[in-house]
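One protein chain is absent from this view; the other protein chains keep their places.
Lettered A and B in written order, each chain numbered from 1.
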Amino acid sequence: MTSEFVFATAQYDSGDWDSAPLLPANIIDTIARYTEIPVAPTGVVVALSDDRMLRYPLLYLTGHLPVRFSDAERRNVKRFVERGGMLFVDDHNHDIDGVFHKTATEEIARTIAPLSELPNEHPLFSAFFKFDGPPATSHELNGWGDNLVHKHLLAVRRAAGNRIAVLFSNKDYSSEWNYHPESKRFLTVDNTRFAVNLVVYALTA
Amino acid sequence: MSILAYVRSVRTVLVIALAVRVVAVGTLASLTMLLGAGLVDLVTPLGVVTRAALLVIAAVAGVATSASLAWRDRRVLSLERVALWIEERFPSLEFTLATAVETGDDRVVDQRSAEHWTTTALRRAARVVRAPLASIVVAGIIVLTLPGGVVARMRAPHRGDSIDRATLGSRTNASRLTPLVARIVPPAYTGEQSTTMDEPRDVRAIVGSTITFRGRGKGNGIVARRGNDSIPAASDNDRWSIALRVDARPAALRIVDRGFERIVAIEPVADAAPVVTLVMPSHDSVLRAPTGRIALAADVRDDFGIASAAFEYIVSSGEGETFTFRSGALGATRPNNTRASVSAALALESLDLKPGDVVHLRAVARDANDVSGPGVGTSETRTIRIARHDEYDSVAVEAAAPSDEEKSVISERMLIMLAEALEKVRPRLKRDSLVGVSRGIAADQKRLRRTVGEIVFTRLGGESPGEEHSDEDSPSRGKTMQDMLARADSATNRSTDPIDFSGGESPVVAVNQPLLEAYNAMWDASTELEVAEPGRALPHMRRALAAIQRARAAERLYLRGRPPEVVVDVNRARLQGKDKGTSSVRQASSASDAATRRRIERFANIVELATRNASAAIDSLLLLRIDALADAPAFATALSDAANAMRRGRSSAATEALARARRLLAGAPVARDSLTRWGIVP
Partner (left out) sequence: MLCRLAAFALLGWLLGGSLIPSAGVRIERASTDAIASRLPAWTRVPAGVLLQLDLATTPDLWVADWLAALAHSGHAVTWSGSPPAVAMSSEAIADPRGSVRIDVAAPPGTAVVIHDSASVVDSVRVSQLGATVVTPLAMGTLAGNAGGQRFSAPSPDSARLRAIVVIGNASWEGKFVVAALEERGWPVIARFHVAPNVDVAQGADVPLDTGRVAAVVAIDTTVQSLGAALERFVRSGGGLVLAGAASLAPATARLALGSLGARTRPSVLPTDTIGLGATGFYPVGALAADGVVLDRRAGGIAVAARRVGAGRVMHVGYDDSWRWRMTGGAGSEIAYRDWWSRVVAAVAYLPGAGPTVANASTASAPLAGLIDRLGPARPIAAGKTPRRPVDRRLLLALMMIFLLSEWGSRRMRGLR
């Protein structure tokens, strides 16, 4: 077992959990580019129903299809959050009227607590780079999905303090970041910088 | 009348007298017991169970007394015995009557005295029943003089009659909080019976229940405090009452009457959501063909009653990033029971499924909770997938950076929204305003069209259009693009790899043809918008949007199998980013056990108080218990045990409960069997 940061993607039974397969490599590359955080060169996929998911205190979950936790998945997610883990969920449909958003928010409310808007002054947005709020994605600017540019992320925050236990995004970062790290050279502005904030926040908050 | 008839007449009188005496004595026995118990209850209250038992015992004693008396005097039914009885009172008969009764020959009897026999019997009867009847009358007078509550409590003992109990003497300054009765009426939807408690200290009630506290005396000056709320008492004859509703949080209710106070803990019982177990299908499935019927079965349990249950399904169709969803329900029932089995059948043909479609199934049940909203219980979800021909899910590969058309300043979708909004308000707008707004949208449409055009040209190797040129709007430009498209297609489409493409098109054509269509559609749309016809522009704009979406879908190319795992060269990438981050501040978080520490302090104070004032310590334990009910139920139970033991004066049980409570509260001590100056670390 390594003491490096390992990017973990959550696998769940009910949907297309692997809809953004290049995202982990992209984020790993981003972390290495901007920080000195020791990071494993590849990500891992870990099933929510497996107790080993607790070994990765930051988990990334995405998809298009309905999210319905099995009893084992629900049990593990609850334990994961209670012990201090952070779950990052991104709606790959970018549609608040879509089944992923509706079902995932329902499962989160049922398993942990209801989501609420995360203020744009939250320390997450200044954890490494400074953002005025969650950066917009090209997909939401294009009107993809629900045709809205979401001004806020949603979150479940812990009772003691302002810490994020579950971060929920409707902004389709899964599409935004789902490309080979080598393609970064084509971009004038690295659109994965917010991921650095996410990881630094998770490791220090 | 014959002699035998006279004897029978006498027997009748004696039997009636006996019956009256038997009943009177039996009744008197019961009454005496009950009166005695009532007088005892007047001095020291008897519990409901005791009084009910005494009632039964009194009734049994009365019946037993009557039965024994009747048995003792049963001989009065015998004619021979009656004859002997008459002989005793009329010696002149000289046993002739007994002989006559035995032989049936009444000629031997002197009939002159026969007329007096009945009279004598009547006198005897009167004497026999006089005393018991008089005693009953006396008992009745005593009952009438007793306070009403005494009789009522003995006649019909039930919970809550403690406030009807009379007391010996009354003090004007006495507490009106004792006796205290609580009536708990659960919410109607639960179907539960209401209950009554005497001298309540802890009341467990379903959330939404109404609790009414009642006591003796007028209500003025009596108030109940729950948190920051104050509820004054209402008066009704010589009784006061306070009613409140149970909410979801445990609470300590303080009822105050001048200098007197009583604390009642109110412990809410939450209505649990139904528990739903999906029995069939028992596992996820992958089907080759979307045909057949799938049996659905689920078991539902609820604590109070299931209002409705059904199966819900969601059908997801599509792949990559383009999905459509449909949902529905079947097998809906209204069980109105605490347990139910739900079943249905899902006909796959009715869902019009295609290869790759996924059906998510689950059972959902709702209870009838109309207090805090229906509780919803759901089962696990089963997934039924219709297999694709290749049996694997598709995976995206080598997706490039987001293409430029996705970074449009204003999206086609938003332009459509603007045009639709303009078309809606068009009747109300002046012509000038309509033209102005419409041309504004047209300008944005042109910019978007130009962006798309630049992408297409760039990809096809054409020169960037650069500055805006008037000949850009020429239809011949489109033809040039088509030509270039065809040449690019033939130049690139040489691969022999087995690649699946949507519609059999080559990558170049698949990506760029839709963009070309979008470009042309946008052109038509902006033409209409220029002449202030947003309604005629909308179909072209929607065509452009659909084309853009097809182009996006075509960006994702699918291959068999999983993509190669990308291994990042971390060392090479290290600190190569152009941008630099900035230091940030971490917010301190509060102790997660702040509530525990406050409870520890309170617990220590209570232990110290117990040495001085046990009654106050018991009240404090009760309040601490209420505080801990929600998040530390085991600790709350230990406190309750300690309080009960202290109330009963059982000090060893109280100490044991306090020891348990402290461990649950603060954790168990750690001991080591040797001395160490370094503490106990591992």
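For the reader, a short list of remarks on this structure follows.
One rule holds in what follows: contacts are C-beta pairs under 8 Å (C-beta built on N, C-alpha and C of every residue); 3 or more make two chains touch, one makes a residue touch a chain.
This is a predicted model, so every value here is computed, not measured.
Shown as candidates are A:Thr9, A:Thr35 or A:Asn191; the residue that touches the absent chain is A:Thr35. By the touch rule set out above, chain B reaches the unshown chain at residues 575, 580-594, 596-597, 600, 603-604, 607-608, 611, 655-656, 658-659, 662, 665-676, 678-682. By the touch rule set out above, chain A reaches the unshown chain at residues 1, 3, 5, 34-38, 51-52, 54-55, 57, 80, 82-85, 127-128, 160, 200, 202-205.
What we mean here is this: only the chains that are shown with their structure count from here on.
Within the complex formed with chain A, the residues of chain B that make contact are 284, 314, 316, 318, 321, 323, 325, 327, 358, 360, 362, 378, 380-381, 383, 393, 395-396, 398-402, 405-408, 411-414, 417, 562-563, 565-571, 573-582, 584-592, 594. The touching residues of chain A, when paired with chain B in their complex, are 13-16, 18-22, 25, 28-30, 32-36, 39, 41-42, 64-66, 68, 70-71, 92-93, 98-99, 103, 110, 123, 126-130, 138-139, 141-144, 147, 158-163, 175-176, 178-181, 183-184, 186-187, 190-191, 193, 196, 200, 204-205.
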